[in-house]
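Questions regarding the structure given below will be posed in turn.
All protein chains of the complex are present and in place, except for one that has been dropped.
Each chain gets a letter, A and B, in the order it is written, and its residues are counted from 1.
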Amino acid sequence: MEQSRPHVGLFIPCYVDQFYPQVGIATLEILEKLNCNVSYPLDQTCCGQPLANSGYERETKESCQQFLNSFLQFDYVVAPTGSCVHHIKERYSKILNAPELQPSLNSKIFELTEFLLDILKVELQGTFRHKVGYHASCHALRGLRLSKSSEVNTAPFDKVKSLFGKVEGLEWSQLQRNDECCGFGGTFSVKEEAISLSMGTDRLTDHYEAGTEILTATDMSCLMHLKGLADKKQSTLPIMHLAEIINQIIS
Amino acid sequence: MSSRQEILEKIKKLRLDQTELPTIPEFKNPLNTEEEFKASIEANKGEIIPEEKLMSWISETGFQKILNFSQLINLNTSYAKIEDAHELDQLQVAIIDGQFGVGENGAIWITNEQVPFRAIPFITEHLVIVLPKNEIVSTMHQAYIKTSSQSYSFGLFIAGPSKTADIEQSLVIGAHGAKSLRVVLV
Partner (left out) sequence: MSHSKASTDFLRNAEHAKWHDETLWMIREKRDLASQKVPEWENLRTIASSIKEHVLSNLDHLLLEFEANATKNGIQVHWAKDAQEHNQIVLDILKKQSCAQVVKSKSILTEECHLNPFLEKNGIEVIDTDLGERIVQFLHQPPSHIVLPAIHLKKRDISELFHQKLQTEKGNEDPYYLTQAARTHLREKFLKAKVAITGVNFGIAETGEFVVCTNEGNADMGVHLADVHIACMGIEKLIPRRNDLGVFLRLLARSATGQAITNYTSHFRGPEKGKQIHLILVDNGRTEQLGREKFRNSLKCIRCGACMNTCPIYRRSGGFSYQSTVPGPIGSILSPGLDLKKYSSLPFASTLCGSCTDVCPVKINIHEQLYEWRQEITKANPNHAESLSMKLASGIFKSPLAYRISGILMRKLIKNLPDSLIYNPWNVWGKGRKLPETPQESFRNWYLNHRKNEQ
């Protein structure tokens, strides 16, 4: 019986590991509650995105290889992040000059909500009586195409909202700008500080005006930036990563 | 080596693989093209008027400096014989024929056949275009197919009166070209 369950490797982004372990815990608990055979490779480090986006992808060859060494053995690799998953799927085979890797990267590596919806075919049942502000993190949106971006003229779809379709009491905030970037962008947040703060402030204002009670996203990096801004201005805006919300809903 | 040669050599040296040129599919547009065309002209701040209304408008305004280049409308104008486009500077109304219109955007096609001076549709203060109502196509694709074997030295799609929004994005009708466009469907 044990052998027929796919073996899932849990990938926890470096900053989640260090600063938001509760998101990692929630992710692990979700997968366990859904009866997955989950392992957490202890030797994982960082996907290399911060260096690559700063223009140093050539310095990340070894950390890419480290990632693959930890994870290619699994049937699936699941992570509570759109950004790292996108980087791995989009860039690894090029950085390592190994195009033969691409099919495995495509079929194995998933952001958490996409894994739940498309692979485990989960339909979340339960309650979450809150007005939730969903921030559509850019790499999950336009990178992984988890939902239709506002720019394109195709049939609408939204994997994240579909996952929560049957959850009672959950209301999504109606925003002025559905998918404008929060302004984090990794080192952008310090290199172009003024714009980064301006963009984040505008996202927060949009959510405040929409009556958001809890702000959420696929990516803790966006939430970290927005929460940091909100806290500095001493305004409270509770944040919960999608993993934490899902974990609360699934008993 | 001339610059011409230099540029062409530089490109040739790259030895790029020639990619395929796509065929443009036929896009079917089910909308009523006359209705669509009217809506488009109005959205562009132009006006569709019947022939009678044109005549009454002209007499109301009292415009004297009118030139009628249309083969489809009878209006005798005794305004000057024009030798040079510069003489058109004081022209108040120009009436010209349009060959056909495009429903999706209100564009009307004319060529040098319709205007003895290319400046006419631009320099006139007010422009009137007479258009056969059964000559309206739906999309630009159809417009280009329709004109594919035409020979002309100047062709123009004109879709409304001259406009600009360069001052704080406020739409102003009547920049350098005609201040109004009236389309008479016949």
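The definition used in the following text is that a residue touches a chain if its C-beta (ideal position, glycine included) is under 8 Å from a C-beta of that chain, and two chains touch if they have at least 3 such contacts.
Owing to the predicted nature of the structure, the values given are computational and were not obtained by experimental measurement.
Trainee: For the full complex, which residue in B:L67, B:I123 or B:I136 touches the chain that was left out?
Mentor: Considering all chains, including the one not shown, the answer is B:I123.
Trainee: Which of A:L117, A:V132, A:M224 or A:M240 sits in contact with the chain that's absent?
Mentor: In the complete complex, the chain left out is touched by residue A:M224.
Trainee: Counting contacts across the full complex, list the positions on chain B that touch the omitted chain.
Mentor: Residues in contact with the chain left out: 2-4, 6-8, 10-12, 14, 16-22, 24-25, 27, 40, 43-44, 85-86, 89, 102, 104-107, 112, 117-119, 121-123, 139-145, 148, 152-170, 172, 174-178.
Trainee: Residue by residue, what part of chain A touches the chain that was omitted?
Mentor: With respect to the unshown chain, the touching residues of chain A are 12, 14, 16-22, 24-25, 28, 39-40, 42-46, 48, 50-60, 62-63, 65-66, 138-139, 141-143, 149-154, 177, 179-181, 183-200, 202, 224-225, 227-229, 231-232.
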